[in-house]
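Encoded as structure tokens, the structure appears first; notes follow it.
The other protein chains are all here in position, but one chain of the complex has been omitted.
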Amino acid sequence: MQKVSQQQLIDKAVSLLADGTVSCVLGWTKGEFDYDITPALFTDEASLRQGFVWNDFCGANFSKYLVAKTRKCEGKILVFLKPCDTYSFNQLLTEHRFDREKVYAVGIPCEGMADIDKVKAICGDGISSIDCNGEKMAVQTIYEDAPVQVDASSVLAERCINCKSKKHVAYDELMGDEGDVIDSARFDEVAKLEAMTPDERFTFWQNELSRCIRCNACRDACPACTCEVCVFNNPKSGVENKSPANSFEEKMFHIIRAFHVAGRCTDCGECSRVCPQNIPLHLLNRKFIKDMNECYGEYQAGAEVGSRAPLVNYTTDDLEPGEVFNGRDSDA
Amino acid sequence: MRKCSLDALQALFAHVNASMALYLPVDGSDGKAVYQKWSEGARWSHALNTVRSPKDFFFPQTEDLMKFKTAGKSIEIVDVRNAAEDFVIFGVRACDVKSFEILDRVFLTDPVDSFYASRREHGTIVSVACTRPSETCFCGTFGIDAASPAGDVSCWKTETELFWQANTPKGEAFLQLIAPLTEECGNEAVQAQQEKTAAVMKKLPLAELKADAFGGGKTKEFFDRPEWSELSQACLGCGTCTFVCPTCQCYDIKDFNTGNGVIRFRCWDSCMYSEFTKMAHGNSRLSQKERFRQRFMHKLVYYPENNDGLFSCVGCGRCLSKCPISMNIVKVMKKLGGE
Amino acid sequence: MQVKEFKPLIVAFCCNWCSYAGADLAGNNRLNYPAEVKIIRVPCSCRVNPMFILRAFQRGADGVILCGCHPGDCHYTSGNYYTRRRMAMLFSMLDFLGIERERTRVEWVSAAEGAKFSAVMTDFAATVKALGENKRLEDLRCKK
Partner (left out) sequence: MQRIGVFVCWCGSNIAGTVDVKAVAEALKAEPGVVFSTDYQYMCSQAGQDMIKESVREHKLTGIVICSCSPRMHEATFRKTAAAAGLNPYMVEIANIREQCSWVHKEMPIGTEKAIILGKAAVAKVNLNTPLTPGESPVTKRALVIGGGIAGIQTALDIADAGFPVDIVEKKPTIGGKMAQLDKTFPTLDCAACILTPKMVDVAQHEKIRIFSYSEVSEVKGFVGNFDVTIKKHARYVKEDVCTGCGACVEKCPMKKVPNEFNLGMDNRPAIYIPFAQAVPKVATIDPNACNMLKNGKCGLCARVCTAGAIDYKQQDEYIQEKYGAIVVATGFNPISMDKFDEFAYNQSKDVITSLEFERLTNAAGPTAGKLLRPSDGKHPHTIVFVQCVGSRCDSCAQKGKEYCSKICCMYTAKHAMLTRDKYPDTEVYVFYIDVRTPGKSFDEFYRRAVEEYDVHYIKGMVGKVTPQGDKLKVQASDLLSNKQLHIDADLVVLAAAIEPDKSARPLATMLTASMDTNDFFTEAHPKLRPVESPTAGVFLSGTCQGPKDIPETVSQAGAAASKVIGLLAKDKLKGNPCVAHSNEQMCNGCSSCERVCPYGAITYEDKEFRMPDRTTAIRRVAAVNPAVCQGCGACTVACPSGAMDLRGFMNEQIMAEVDAICK
């Protein structure tokens, strides 16, 4: 259950629309089932009251939509931002990707989002309704007579289990608490891989990346990937392709993508959430974040507007490329 | 109709695999079902369906068409086609079986796609009836009976046994092949299961979804509908829906310069991509709304128009569960078709 | 049957001002190094895009080395500092993916260090040769 209710958000949106602060509202709208929620733009009270939802399945990060929507909308857009969304929001501002003046940001606390696959693993398939409003999530399927009661904590998405911050780093208005940065264990999985032998790592990634179907969902959902023209779509870039033709293409795509967002990735986890093939893409981004933190000092993209990312910065006594491996297992 | 015990399945798979490659859904390392070539120890997945559709078997994501070998300024053309060998795909669901018919109408009508035709000719499809469909299933909308799947051979799985029925000469040959490991039987158990499944199907949330509003000749009715803007506004323009879809059949032909020559290959393309059907003059569909509309108009209007009213959606529900922003054909049909 | 000796293919990106000149000096002083090393001239080591390195591996290189001015001596003041960070991160990522870390290297070679250039290239070529063919970042389509 989320701390701020759906009704509170609707009322907030309606009042901001009514007093002319904003001309439209970027929010979530309900789908066929209770978990398939779509981002949507609302412009009037009736549609807000009818369609706006806020529950444990509102995972989509809205920040990226602001790039295109602020160019098109007259007046301000109201956007509801979960803590992790605020980092993406700031990062996009750092990169001048939208006009801050055209956005009215309302920070909302987040108790973590649910992973529908985990829900299904417990309750089985054939879900006919999910009620997130109680202490426990009540999941009704067509195969059972009574709803299954599920602990929300047991179905948290991976990115929410390892949530790095409940703090809102950007907002015009806050509903609920500002929250704090959390001491998360988000790098544990990376460290586990680092501890493997190169052969094990190679096998691990070869297996993971071999599932890639190059649907570009990771890129297209990523709030850091807002390039006007992506290098992978540009025939002149030398890396353009529409399919992972072989294992080299698979690796290259993901290496280049991770490198392009290195220092800009806020670790929002959208890439892994949207991957239809369940590839743990966030581990690549986290590897870069972990390395940069260790080599160049702690840096959180999006924590501050205008901060200088490690890869567009330097000190004269940085470590040498060969030295990044110092102190690491070198059983190569 | 023939049957075998589920316990005997491994032996049966081994037997089939000895004469031709056998592919079946197994649980991948991420816990999701995926088609894999059978090898000793491979277990048939309990999952309802695979994330990736079986269209790869006939229409792989990437496929080399020819090679040009260059040396200095000379060019030599090399045929890269291999003689195809017989293979079996086991465990295909009713919806996916139907998708082959939709693909056939594209690739096997004149001019016949010889790459596709060759594989299709050598492949035997063994389908399996569904018993526990998901809320995302809506094959019934397109007249598909999940309890009576088509294919060269249809199968029904009960608690302890697997029932086999041949539907085509290819299927007959296959049953012949496995005859030593199966026994002749009646269809009572199958019928009982079918009745049970039919009852379940009625309880599905999308059981009432109808496609009647759509079909050939309705371009004018739907093309300029204002709802397209709203439906497409959240679309990220990724290719997930098209790539998991069993019926999407668009591809691009590209040249890859290897340094010593050129490989001309084709690969899946997505109408959702901004670079789709880019031509010398540029792109034909410039906004995401147009691209989004194209996909659904094609499935619900253009394709039926050219294919005797057959929709190019089989209701497998993959796009419903995989779209990053949960926009899908069901939402489109409901919005435009009127609930 | 005689096994053909494995000769690694090595691409060396050299900055125009220091390392390329260092290579010239190695030539002037007739300091030998393996002919498998092929140099590409770039204005500064910071011109080298990770895409170029992956491209080289794709096309059949067995090792890629970047040479630039010593930190602090960059002709463009700070180019090699960016190179240092970018390559440290890229190499670590390649290692994370299980690709042999010895296949990539960054060395600072000044215009005065002809002997160092020759020694570095000899050593790198030997290291790569010991690793054998690049299998983990190869693109089979580009094989002869």
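Letters A, B and C mark the chains as written, and numbering starts fresh at 1 in each.
By definition in this document, contacts are C-beta pairs under 8 Å (C-beta built on N, C-alpha and C of every residue); 3 or more make two chains touch, one makes a residue touch a chain.
Computed from a predicted model, the values in this text were never measured in an experiment.
Of the chains on view, those touched by the hidden chain across the whole complex are A, B, C. In the complete complex, the hidden chain is touched by one of A:Lys166, A:Arg186, A:His260 or A:His282, namely A:His260. Interface with the hidden chain, as seen from chain C, comprises residues 9, 11, 16, 20-21, 23-24, 26-28, 30-33, 35, 38-44, 46-52, 55-56, 59-61, 72-79, 82, 86, 118, 142. Taking the whole complex into account, chain B touches the unshown chain at residues 71-73, 257-260, 274, 283, 286-288. For chain A, the residues touching the chain absent from view are 71-72, 94-97, 226-231, 234, 236-238, 260-261, 264, 308, 311-313.
Here is the rule we go by: only the chains that are shown with their structure count from here on.
Comparing the chain pairs B-C and A-C, the larger number of C-beta pairs in contact belongs to A-C.
Inter-chain spacing, taken between the CA centroids of chain A and chain B, is 30 Å. Counting partners per residue, chain B has 256 as the residues that reach two or more other chains. Chain A has residues 245-246 in contact with two or more other chains. The touching residues of chain A, counted against chain C in their complex, run 190, 193-194, 198-206, 231, 237-239, 245-246, 248-249, 251-252, 255-256, 258-259, 262, 284, 287-288, 291-292, 295-296, 310-316, 318-325, 332. On chain B, the positions that touch chain C within their shared complex are 256, 258-260, 263.
Residues 28-32, 34, 48, 51-52, 61-62, 132-136, 200, 203-206, 230, 233-234, 236-240, 242-244, 252, 254, 256, 265, 267-270, 273-275, 320-322, 324-328, 330-331, 334 of chain B are the ones that touch chain A when the two sit in their complex.
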